[in-house]
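One chain of protein is taken out of this complex; the other chains stay put.
And then subunit A:
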Amino acid sequence: MIEARDLNVSIGGKRILSHVNFAAEPGIVTAIVGPNGSGKSTLIKTISGDLPYGGSITLNGQELARMKPAEAAMVRAVLPQSTTLSFPCTVREVVSLGIMRGYSAARDNCLPERALEKVDLAGFAGRFYQELSGGEQQRVQLARVLCQVWTPCLGQPRYLLLDEPVSSLDIKHQLIVLRIAREFAAAGGGVVAVLHDLNLTVAFAHHVVIMHQGRSVAGGTPEEVMQDALLSEVFDCQLKVGALPDGPTPFLLPQTAMV
């Protein structure tokens, strides 16, 4: 389990996160949602170990600040929002960086190809990363991250930390990527994802944490947090949650929203 207690983070003297408590269980997909500037990305960056923090963060019971980079890399892999490369690399070379330390259980030579196939980029191994579109690059990075924690559970649960994994993808690949997250969780790993699309969040997350002004203001199942009053206040506009006639799945139509 990833657990953050009383998390305080300041950047350049400005408090970005205050007194945030957060937990991500293995076996489920935890989504972090909230308006722009609410601290979602800061939260996932802090959990990834990128920012100095007050409070405590534990990875499977170990304090993150006291873990060596190599120890943390055994337990979790991080997908950044976007990645630019300094040198022309082939797609295979980028994906192979994920297995550079041999942390993956599977050390077979085909792992990059299998990871690429998973993210619907079969046959892209020989292409240059710089020649791909933004969405394709994002999926190459996901393949790299998957290689790092190819086995979701290796003695202990491992985690995927995804910062807006679907923001530059078309709808088919949004579904593919979020299905990968579900499969990872189903196999015993944990997934934390910053998401913007509330409908995708409802469809794929087991647990939703809502961030607002640097605080975690709500947490629960998608059904529990998809409430008119809560969402309207957090996103600062009139939102009306709908429900499909054949089930409890809530949804949000932008057409019914009022600013």
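Keep this in mind: a residue touches a chain if its C-beta (ideal position, glycine included) is under 8 Å from a C-beta of that chain, and two chains touch if they have at least 3 such contacts; residues count from 1.
By our rule, contacts and distances are computed from a predicted model.
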From "NADH-quinone oxidoreductase subunit J", "Carbon-monoxide dehydrogenase medium subunit", "Transport system permease protein" or "ABC-type quaternary amine transporter", the hidden chain's UniProt protein name:
"Transport system permease protein"
Options A:A4, A:V33 or A:A77, residue touching the unrepresented chain:
A:A77
Check each of A:P26, A:G39 or A:G98 against the chain that is not shown and name the one that touches it.
A:G98
Listed in rising order, the subunit A residues that touch the chain left out are 45, 48-50, 52, 68-74, 76-78, 80, 83-94, 96-98, 100-101, 103, 109-110, 112-113, 125-128, 130, 148
